[in-house]
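Report on the following structure.
Other chains of the complex are left out, but the ones given are in their true place.
To keep things simple, chains are lettered A and B as they appear, and every chain counts its residues starting from 1.
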Amino acid sequence: MEESETFLHNGWYVIAMSQEVTRDLLPRMVLNEPLVMYRTQAGVPVVLEDYCPHRLLPLSKGCVVGDGVQCGYHGMQFDPNGHCINIPGEERIPRDLKVRRYPVVEKHRWIYAWMGKPELADPKLIPEYADPTESAGWHHVSGLFPARCNYLLILDNIMDLSHLAFVHAGSVGDASIADKAVVETSTQGDRVRVVRRTCNVPAASTYAHFGKYRGNIDRWQVTEYAPPAFFLVNNGSKPTAPTPPSEGDVSGNGMWGFQVYHAITPETENTSHDFWTIGAPVEMLPADAREKFKNTMEGILDEDRGVYDAQQKAVEAKSPLGRAGRVQSRIALKGDKALVAARRVLQTKINADRRGVAGK
Amino acid sequence: MEESETFLHNGWYVIAMSQEVTRDLLPRMVLNEPLVMYRTQAGVPVVLEDYCPHRLLPLSKGCVVGDGVQCGYHGMQFDPNGHCINIPGEERIPRDLKVRRYPVVEKHRWIYAWMGKPELADPKLIPEYADPTESAGWHHVSGLFPARCNYLLILDNIMDLSHLAFVHAGSVGDASIADKAVVETSTQGDRVRVVRRTCNVPAASTYAHFGKYRGNIDRWQVTEYAPPAFFLVNNGSKPTAPTPPSEGDVSGNGMWGFQVYHAITPETENTSHDFWTIGAPVEMLPADAREKFKNTMEGILDEDRGVYDAQQKAVEAKSPLGRAGRVQSRIALKGDKALVAARRVLQTKINADRRGVAGK
């Protein structure tokens, strides 16, 4: 189908925060497919296609009955595997009467669903992520933000952090982030890693405030991408020193820093779900600083969403370019290296997907 | 035209309630065609296409002048037959300057229009309907409700009343309506009749309240379909008896019951006009019960409209299925027998229509 050519189907996607999925039915559109979620009596999350096969009423308009779901129109019941187990008034249940069931994993306080062929759904393909929410030493804030854009525009954003100098100039960015950063990009298998070191620069306002810096700092941003669309950005800083931050330095947060994790899930070709978690070591974020940290970080995500919205509208209006997936091919800048690499990794997997090869 | 393939053009449709059509111009979209209605000085209803042929301004933006209508842009006047009778500032009126006139019949307190070839517009093709509004012995409520769906989804709803058990579980339905009904479907010419008998069951709440039942009841629902989309549902009940309700019983209302009549008119492929009348014998609905009866019935229609809206959105989203007209072909259940029969009757007429054969 033309509309879904930018989607990798054989992949895990975060489709909900754990606390959103209860004994009530929760509908959500993912990769243009309507899903409905709930938990069984034992608390196991279930994800089904959100259509009754009889007359297409969304199952989410019905209710949970036992461990299954009952359509709100003529009462058909389906078990957690999607098999029809009751049709009021009928003696016989057609053998092929079922709804699609999606493989599910609950991890990192999120619900992951596999959107491709069920037999390929290997939980080991979910990227490792040392969830700060589960580590005693981290304070975190998290949420789900809707983004009015194709998910690849978010990939572009995160893989080129020079935008902090302009989009987030009032908080985590200043001109030096674009002008002075030394950037290294590397690809290993299907992972892309970008290390940005910006040395001997004034602390951007958020760093000055929370890190209590008085002089110049060295700063690093390490972005790790895993397909389809998982992004871990480790941010750290310390007072400037004669030698740039080492590999050891950049794997931690130095004197002050934080981690940003995005699990981006396409909703449609033009809209996305941004599941995000931002955490900082508790000693870098005392209790009285947390409210302001949360507001600052949510403000930053809002600034990005303003960009996405305007950029997506432009992409849709500009017919000769057409699709968000092709925006990046127009000019090649040094700063685009990481996002080009990440898109290439993803496109390779999408192409393999289309040829029917496993997404591994 | 692809978009109108589910419409029967050579057919009568209710396009307004009598009281809506006055000396003011009333616009309404019917079968994707814009109509404008008014009454002549003698009170005769007139239905014209709602475009001035000169510059396409809707005639409904103009005004009634005498027995005709005057365009609000350059003042062209058309008589009730749609012929242009005046063009300000012009000496000559082009011979072919006219707007389309639709054959009209006023009956059952409704305005019917014939949407196909005028020469085929036989008033006898309007289904007989013993309008409770005109019989002294009946109390009625009626109205026009917009439905956000293709009209065939309404046909499906009314022809399979097992949905009362789920959509209307709080009023006229309970589980027995789906589980225990004995259903007989018959087709005669272009009419489809379904008789549902549900015996020795507790009275659903609406029946218990208005019928004042204390014990189990026998209940019947008789639906009669006439194309394009007229539906009479006769509902009746009585205390349960050793033998099921007879044919004589089910043609009346027993101890308590009511009649529902729907004249469904497509507005577009995705929206419909639901002209409805619900009546009950006056002795079954004393004056102090009527307000609650009206509220109950309108609540039930609202529940159906919630289903239509969700179902239509699902139909539009689910591209492989595409059109509302094809929803019904997916699986064949016993409960679908009547709606399959009604759709078949209608499709036969639509096919004949397309081949240019009279719709009789």
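Note that a residue touches a chain if its C-beta (ideal position, glycine included) is under 8 Å from a C-beta of that chain, and two chains touch if they have at least 3 such contacts.
A quick note: this is a predicted structure, and the numbers were derived from the prediction, not measured.
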Copy count of the single sequence across the entire complex, 2 present: 3
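Going forward, only the chains that are shown with their structure count from here on.
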Whole-Å separation of chain centres (CA-atom averages), chain A against chain B: 48
In the complex with chain B, residue positions of chain A that touch it: 1, 34, 51, 53-58, 61-62, 70-75, 87-91, 94, 97
Residues of chain B defined as touching chain A within the complex: 153, 156, 160, 162-163, 165-167, 175, 178-179, 181, 183, 306-307, 310-311, 314-315, 317-319, 321, 327-328, 330-335
